[in-house]
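Every protein chain but one is kept in place in this view of the complex.
And then chain A:
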Amino acid sequence: MAFTKTTSGATPSSTPGDQPAIRRRRSQWRSSPVLGQIAVILALLLLWELASHHLYNPFWGSRPSMIAERLWELALSGHLWMHTSTTLQEAGAGLLLAAAVGVPVGIGLARAPRLARLLDPIIMGLYGLPRVALAPLFILWFGIGLISKIMMSFTMVLFIFILNVMEGIRTIDQDQLDLMKSMRAGKMYVAWTVLLPAVVPWIMASFRIGVGLALIGAVVGELIGSNRGLGWYVESSGGQLDTTGVFSGLIVLMILAMLANYLIGFIEKRMIKWR
């Protein structure tokens, strides 16, 4: 008959309500790793630069100074923005479309386990399919414009959303749902107060994983058939044995992925304060 799990020191005057107010914000900047991260990147670039002068012919691996020069030229001519914005649009639209379709489908499947079981082999089959291989088909169906790349990004990311959201709903504490039921909460109320908040972290995680995949989708689409975009630029530079061009494209892609990740991390912190 154990019932005394004490919550505070047992002096008669201290009720738990008297405890000091809570520190709500954890310090973010004091142990910020940003400076260290930048230092590591600069050191690596320096090593690369030195290696290209002393260890190998820059024809094969280019060098940071040449890449910087190229990026500068591309920026001045407006080509940098054209390619970058094209790829961004394709990947961004694919990512958002995947979220818009994947989240409701995931919630629906999680709430209808019979249907989910029925569709399980199909979903897992499509998920397991190397969707990169769909690129030629999409080019055939949707042409070499924006749509085929959006569809590539979309198919790359869609299942991430569906599966994550399903898992998120599955991990909801049954007691929370029963409690809502015991108070006769309506479906919409439950969706709004329990289901949606519970899956927000899973949606954010899907965005995190999805950014990279959406870029892959867009770039693969561009490699196979297009006339613009970072993937196209990499591909056409490669065709001309222009390694500096290839690396310039790759580096812009890397920076995009990095920035998108930061952006999502930022939004995540704003949205999930309760963790």
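Following the convention adopted for this analysis, a residue touches a chain if its C-beta (ideal position, glycine included) is under 8 Å from a C-beta of that chain, and two chains touch if they have at least 3 such contacts; residues count from 1.
Heads up, the rule we're going with is that contacts and distances are computed from a predicted model.
Choosing from "Putative spermidine/putrescine transport system permease protein", "ABC transporter ATP-binding protein", "Molybdopterin-dependent oxidoreductase" or "Taurine-transporting ATPase", the protein name stored in UniProt for the chain missing from the display reads "Taurine-transporting ATPase". Across the entire complex, the residue among A:53, A:79, A:181 or A:269 in touch with the chain not shown is A:181.
Listed residues A:197, A:212 or A:238: the one in touch with the omitted chain is A:197. The set of chain A residues touching the chain not shown comprises 1-8, 10, 12, 15-17, 19, 21-22, 24, 173, 175-176, 178-185, 189, 193-194, 197-198, 200, 272-275.
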